[in-house]
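Note that one protein chain is taken out, while the other chains of the complex remain in position.
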Amino acid sequence: MPEIGVTSESVAAGPLFELRGVGYSYSGRRVALDGIDLVIRPGERIVLLGANGSGKSTLLKLLDGIVAPTSGAITALGRDVAAVAAGEDSFQFHREVGLVFQDPDIQLFSATVMDDVAFGPLQLGLSASEVGERCAEALAEMDIPHIADRAPFELSGGEKKRAAIASVLSLRPQVILLDEPTASLDPRTKWVLVDLIQRLAAAGRTLIVATHELDVVPLISDRVIVLSEGGRIVGDGTPDEILGDRDLLVAANLIHEHLHEHGVVAHSHPHDPEDGHHPA
Amino acid sequence: MTAAARNIGGRRAHDGRIGWLEQTVGGITANIEHAIFTERHARSAGWLQRRDPRLKVVSGLVAILAASLATSVVGLGVLYVGTLAVAAASRVPFGFFVKRVWLGIPFFAGIVVVPAIFFVPGPRLFDIGIGAVHLAPSINGLFGAILFVSRVAVSVSVAVLLVVTTPWADVLKSLRALRVPQVFVLVLAMTYRYLFLFLHTANGILLARKSRVVGRSTGGEQRRWITGTMGNLMSRAFKMSGDVYSAMLARGFGGEVRTYSTYRAGWLDWAMLASTLIVAVVAVAVGNFAS
Partner (left out) sequence: MHIPDGYLAPAVSLALAVPTIPVWAVATQKVKKVLNNRTVPLLAIFSALSFTVMMFNVPVPGGTTAHAVGGTLIAVVLGPWAAAIAVSVALILQALFFGDGGVLAIFANCLNMAIILPFVGYGTYRLVAAGSPILSTRRAVAAGIGAYVGITVAALAVGIELGIEPVLFSQNGHALYSPYGLREAIPAMLLAHAFGASIVEGLVTGLGVAYLQRRHPEYLTSLRRIFAPEAAADGVVARRPLWQLVAASVGAAAAALAVVGLVEGGGDPGRMFGSDWARVDWAAVATMLLVTAVVGLILIPVVYLVLPARMKRIGTAFAAVAVVAPLGLVAPGFAYGEGSTAEVQSAFGYVPSGMRDVSGVFSAPLAGYNLPLPFFNEANAPLWHAALGYELAGIVGMLVVGGAVFAIATLLRRGFSNDAGTGGAADRRSEGTVA
């Protein structure tokens, strides 16, 4: 696969993604993203932090080249994303960048897990044996070879998420975009997922994870970008810097302040899991 | 039984105590359970489960075609004994198999065909006169009815056997062997996959209604609610189809459909097809020579 090698080398020098003044609004009405300037380098582990409706999912779809920005320009792996979204070079682009959708029911559209994991490699026109090999590898990395022949409707929530990630891994992308990977999972499954995400990063891939769950942030990132509810970037820094900035988190609606009355004295304080004031 | 009841043009007796809501929830749940049961069963280790799905589908079609062509009860009997033997070898629970087949469509077919027994002309089996009414089943009519019901039963047996021993995904990929276009196969697979999402959603909506309705509701209100629910499901369908399309794009879908399968037909598989063909020919021939 010489063309992959060329692509990887060319991007190794410069940034992977470069966004300049990117905006996105749905059918000319609701503004999802506004004036985003962002540079992402290879090997970074990034968390996009934002409340519901802050445009995290939209940003991931832009980075994945399945929608084009309504204003500004995105360069990804040396390509213009608008052109990719229009169908140009979509094949080549999507073998490098994979998006795991928030809803695994959307992502898993085939009759069995195996068919789903094989879907991507088949689009590349690989031989049956190579498709089989890639699928086995992706399933093994997610610890789910045992559910390969199962239908998606038979799976538990955690199994669905893992199958969804495997379906992207089989393309062997260098960048993986994850949309709310730990949302609506029970606590045990959630930490299993966090482990798997750490494993993905350890293999040298660039990870961009959208989430609103503060407790997973330090475990899966070395850079945090905070989006406001108007779809603007309001913070960019290390996990420690961001999580330590209470005012920023309150402004982005990620934690909320509320009033406590202790007898006659009342005080307000931010509310988040790291705060010992409330049981978690 | 829903299958059978549905054949009479969608009308169903109303029991008064079991309303449309319970009927619908019951029907949906039965379908989901049926699917889960068959998927599990299709992966268990029986003789038929291990056969190449493509040849299995072809053999199934051959058997159903033979059932349709057979003109004697003996021929159909041969086919039925064949399905029972294969079912036993494939560890399909006997009670389930027999019940599923006979309590469904053939039972209904039996009811449909009963009046015909009395109206077909020709010699009578017996003739009991009750006033002006004569209860006189015709021999020809009876013969025709038995043939009809057995034919339906054998066809259903073969179809049930095929489905409970083959995972759905394999049935679909086998359709490729019958030259069904790739796009059709993909649409079928995806339909099957999203069907369960819709059934679960519909069940949730129905149960939510059930838990809240406490007063009397009129037929008109119920119909408006049902169409509202259908509209709601349709609008979800639109949104979902857009999302699924992006999910396909995100994995490099360019319009061309490819599927992955690693089937290999061994001598046992070809033996299955060959023996099905032999039994089929015998079943059809018996009828044509015996009568």
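To keep things simple, chains are lettered A and B as they appear, and every chain counts its residues starting from 1.
In this section, a contact is a pair of C-beta atoms (placed from the backbone, for glycine too) under 8 Å apart; a residue touches a chain by one contact, two chains touch by 3 or more.
Source: prediction; values computed, not measured.
Partners of the chain left out, restricted to shown chains and counted across the full complex, are B. Among B:67, B:92, B:250 or B:283, the one in contact with the hidden chain is B:67. Residue B:197 is the one among B:84, B:197 or B:282 that touches the chain missing from this view.
Check B:88, B:177, B:226 or B:265 against the missing chain and you find that the one touching it is B:226. Screening B:187, B:208, B:268 or B:281 for touch with the missing chain picks out B:187. One chain of the complex is left out; on chain B, the residues touching it are 2-3, 6-14, 16-24, 27-28, 31, 34-35, 38, 60-61, 64-65, 67-69, 71, 104-105, 109, 113, 115-116, 118-122, 140-141, 143-145, 147-148, 151-156, 159-160, 163, 168, 171, 181, 183-184, 186-195, 197-199, 202, 209-211, 213-219, 222-224, 226-231, 233-235, 237-238, 240-241, 244-245, 248, 253-255, 257, 291.
The working rule: only the chains that are shown with their structure count from here on.
For the pair chain A and chain B, the distance between C-alpha centroids works out to 42 Å. Contact residues of chain B toward chain A in the complex are 32, 35-36, 39, 43, 167-169, 172, 189-190, 192-194, 196-197, 200, 240, 243-244, 246-254, 256, 258-260, 262. Taken in their complex, chain A has these residues touching chain B: 61, 64, 66-67, 87, 90-91, 94-95, 98-99, 101, 103, 105-112, 114-115, 118-120, 122-125, 128, 131-132, 135, 149-154, 167-168, 171.
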